[in-house]
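Left out: one protein chain. Kept in place: all the others.
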Amino acid sequence: MSIKSYREATFDAMKEEMIRDGTVYAIAEDINGNGGTHGRYTGLGEAIGDPGRVIDAPISEAIIVGSAVGAAMSGLRPIVDLRFSNCIPCAMDEIVNQAAKSRYMFGGQAKVPMVIRAPDGILKMQGAHHTDCLEAWFTHVPGLQVVVPSTPAEGKGLLKTAIRNDNPVLFFEHKKLMAMTGEVPEEDYTIPFGKARVVREGRDVSVIVYGIMVSRALEAAEKLAAEGIDAEIIDLRTLSPWDREAVLASVKKTGRAVVAHEAVRQSGFGAEISATIAEEAFGALKAPVIRIGAPFVPIPMAPNLEDLCRVLPENIYEGVHRALGRQSDR
Amino acid sequence: MATEVLMPKLGLTMTEGTILEWKKKEGDPVRKGDLLFSVETDKLTNDVEADADGTLLKILVPEGETSGCKTVIAYIGAPGETVGAAPASAAVPAPAPVPAAPAALASSAAPKAHREGGYVTATPYAKKLAHDKGFPLGEISATGPRGMVMARDVEAFTPAPRVKLSPMAARLAEEMGVDVSVFESVNRIMKADVLGMVHHEEPAAPAPAAVSAAAPPECAGEKPEKVSALRRSIAANMSASWSISPRVTYTHPVDATAMKQLRASLKDEFKEQGIKLTYNHILMMCTARALTEFPDVNASFRDNMITRHHHVNLGLAVAKGDGLIVPNLKNCEALGLAEIAKGTEAMIEAARTGKLTMDGMTGGTFTISSLGPYGITSFSPIINQPELAILGVCDIVDTPVVREGQVVVRPMMNLCLTADHRVIDGVMASRFLRRITELLENPCRLLA
Amino acid sequence: MRKLSFSMATCEAMAEEMALDDKIFVMGEDLARQGGIFGQFKGLPEKFPGRVIDTPISETFIIGGGVGAALAGARPVVDMHFADFIGVCMDEIFNQMAKVRYMFGGQAKVPLVLRAPDGMTIQGAAQHSQAVEAWFCHIPGIQVVAPSNPEDAKAVLKAAIRSDNPVIYFENKILYKETAMVPEIADEVPYTIGKAKVRREGKDVTIVSYSIGMKNALGAAERLAKEGIEAEVIDLISLSPWDKEAVLTSVKKTHRLCIAHEAVKQGGFGAEIAATVAEEAIEYLDAPILRYGAPFCPIPFAPTLEKMVRVFPEDLVKGIKGMFE
Partner (left out) sequence: MKVSKEQALKFYETMCLIREFETSVKHDFLNGEIPGFVHLYIGEEAVATGICAALDDTDYIESTHRGHGHCIAKGADIDRMMAEIFGKKTGLCKGKGGSMHIADFSVGMLGANGVVGGGYNLAAGAALANKMILKNDRVSVVFFGDGASNRGTFHEAANVSSAWKLPTIFVNEMNQWASTTPYETTTAVKDISDRAKGYHMPAVIADGKNVFEVYAAAVEAVERARAGEGPTFIECKTFRVEGHFVGDPELYRTREYVKENAALNDPLTWFDRTMTRKNGYIDGVIEPQELEAVRAAAKEKIVKAKEFAMSSEYPDPDQYTADLYL
């Protein structure tokens, strides 16, 4: 164990995998200049002793992703970085019609082992074009897998799994994670997809979260514990596939569910979670299923307006109270 | 902010409760769901769980004291948190109870918010819970958001006995403040019943004025003392019965030889199964059988209508503290001796420890009262309304009797049947009593 | 009233609106010569020369150009050929069309209609059969509609064209051939975006759907009626904004909810409906919510396989009867 930032932990994951497997390469804009956005690639080429496998791409998301699909189908394992989740739409077709479907359409002749890293989320006043959380779109696309890590250690294990995994994986990393530090095992380890993590056991309410929201939920849980409210926190880790069993088991135990994400609430992945609960844990529900997400607007620039679009521990805290029927609905 | 602990309203007719025991002391940590205190109501003793986590900061109503429903009896909060003095309402004993609303009108008492369109809103789990417990959602008061019934509401709910009233009876009961729930009955209560009660029911808690008026001459140290809720309820029931039923008591001797042999021959084998077999059990078995053959005895009578019950639910008078309650064992006609023995012992245990459910208290069709252990050889028990008869069981005494011209000593026991002459005439009563005797004296007939 | 096909109904809507406002023009692939690959633009090129523009196969231009034209004051109606290709111009939709008005503090408006033929035809397979409406319900700044019959097709398209907001108009490819009576003269206010319609009243269960999904909803309701179950069927028509009130009101009456759409179930719009009811009216439910959608795989080609990813009325009937056991 050693204390590492998320940036370092995921760097190690890539370094180790690229040394282990010569077919893994990374391609992105500015990947060598400043080491990519948030410096996640600084010195990667040297670190693996093969700068040729860290490629600077033109500003052309279509080419970055499209070429990676082709490379993957011909035996390589690309790691693609799109710098900001908002750049994803520029390669939407390459992702949903090519990467996601090639294996299926061609009857399994090809496989598309690739990872698309996409930093997302609200940092500070970057405005409407650099902040969206788009994971929900891709959970609706068969053929893709969606990963949303929550800590440095999780990031390392999940990224290794994503790289070794034979499917196209979208890897959403909240910008606020990058500098976050935590204990990271030195050894080589992976974290299976589709297996959620119970971050905190509790008996009163199940809080279902992923990514950056995990640490915010924990903060809320502290405050709730002081009031004698014992929240169980589940980190989904991956959204497609997602661990329905873990969620349903927890809700059947606590009878209450609060689902939270930073993405826009309407038609966000929270809807899938709470719909599933309403279908399959119905009889166990002691309260309405509370869903928390950003309001239905693009992210405004002014700091005070931007704050209204964040989902913070207070929101989760308040949501739990609603789930407990402590205060009536707004 | 400390959480108030309220005197729960356990059931429709409860207006006050007496704290029997505090399971926690002031300063003790309390977790939601811990047993907090036990309270005695006019019907049962309930253990009440804490509804909040924290520390038991202050007890306002000490053990033995009585307090009105929904008044604050304690505070739970953060350690060291200071709480306001007891609200006046909690300090003084409960005010004179308001006339209990008849069940039929009860829903009007619960919050309206969650019943628009007649539909009762509740969380899925609360619905399931209520369904499993057989509670009517509509009578459960809702504390949830948007006025929905929450699981906690269902758990805090104790259903009123299922009393049905005729519209006229309901109005009278309301006007005259009659607690109709004292009829623990599956039958429809009619005007006559209510009127019958009015003259006899003693006010549950006389208004102070009334007390001084009726006060006996004060001698040194003598003071009128409030009796327990249970006693008041017994008083009401007994007087009601006395006024309603013209009763005759018939006594018949039984030769207990066969009964003793039967018990002797089964005792040990039952013991191995952990079952204690008593004469009462054999008696119940025979009575149950006899009742199946006398539908007019296993019945209740109301407003010139008779209801013949399909099952025999045998009530057993059980002494409890300074009082008496009558739990009943359901469907005895279908039970074997072992089942009767097991069921009865469990029932008595429950009655003595206050663990009886409402269901165990209601729906009886016939009652047995045994004073045998106290050497009684004859008495005339009072019918447990709205049943039509009650069987008094006396002591078994070795007695010289004449058999085939010889004087022999036999263990003899008197059965005293008190029957309501409105329905049961002498002949039927005698036949019934005789039938029980036959079965007791020759248990093989149970097989016939 | 006279019989009209869904596609002709949309042509009529276009023609009527284009006659009223010469700022309206149409842009897309294969429109001018054969009136759109599904005949949904028939007659317009002749009626409005120069205002029906054939574009190169350049989706980013079709949408981005549409946005620019709207910003410049025109009222474009652009055609996406197959909704499956919408990914090609996702940035123009998500980052431009949806956001410019908001980002620029209301200085601009984007009165644009994006017509997107979607859904399974017969063996269109993975890249010509998709229903992707759910993505766009997650995007603030655009409106999403999906009519289910010729009459609505016309009224809703007229409303979309008159709207000053960008509207994505999903038109199901199977529905194009559907014919039904359509009034000659449309109302002054053809349709209010965001309003649902109760297609069938019932007291026992609420079935919510839209677009082609309504076939399943109404089909199931008929079968259920034979079994004594009265289903109330709600046609959402508009998905963003969507008529939450209509659904909640109905559920509070029937206490049971079934949702069906052709799109993949996971992450589909049905989840939004179910989640909303689970949060705002769960206390009215007497049974778990039922949700129907395609299984989690792309649309296969072979007929035997394609059948497996379709939802049929029988599925709803079976599930709904289960609610009453």
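Going by the order they are written in, the chains are A, B and C; count residues from 1 in each one.
In this section, a contact is a pair of C-beta atoms (placed from the backbone, for glycine too) under 8 Å apart; a residue touches a chain by one contact, two chains touch by 3 or more.
Just so we're clear, the structure is a prediction, and the values are computed from it rather than from any experiment.
Contacts of the undisplayed chain with visible chains (whole complex): A, C.
Of the candidate positions A:L76, A:V198, A:A225 or A:V297, contact with the unshown chain belongs to A:V297.
Taking the complete complex into account, C:A74 is the one of C:A74, C:L114, C:I207 or C:A246 that touches the chain left out. Interface note for the absent chain: among C:E12, C:E29 or C:D91, the touching residue is C:D91. Interface note: of C:P56, C:G228 or C:P303, the residue touching the hidden chain in the full complex is C:P56.
Mapped onto chain A, the footprint of the missing chain covers residues 29-30, 32-35, 42, 56-60, 62-63, 86-87, 90, 124-130, 295-298, 300-305, 308-309. Although one chain is hidden here, its contacts on chain C can still be listed: residues 22-23, 25, 27, 50-51, 53, 55-56, 58, 60-61, 63-74, 76, 91-92, 95-96, 99-109, 140-141, 143, 163-165.
Here is the rule we go by: only the chains that are shown with their structure count from here on.
The interface with the greater number of C-beta contacts, when A-C is set against B-C, is A-C.
Centres computed as Cα averages put chain A at a distance of 61 Å from chain B.
Counting only residues that touch two or more partner chains, chain C has 282-283, 285. With touch defined as above, residues shared between interfaces to two or more other chains in chain A number as follows: 282-283, 285, 287-288, 329.
Chain contact summary for the complex, chain C toward chain A: residues 84-88, 90-91, 93-95, 98-99, 102-103, 125-127, 132, 134-135, 137-141, 240, 263-264, 266-280, 282-283, 285, 287-291, 296-298, 300. Within the complex, the chain B residues that touch chain C are 114, 117, 119, 121-124, 127, 144, 146, 148-149. The touching residues of chain A, counted against chain C in their complex, run 86-90, 92-97, 100-101, 104-105, 127-129, 132, 134, 136-137, 139-143, 240, 263-264, 266-280, 282-283, 285, 287-291, 296-298, 300, 329.
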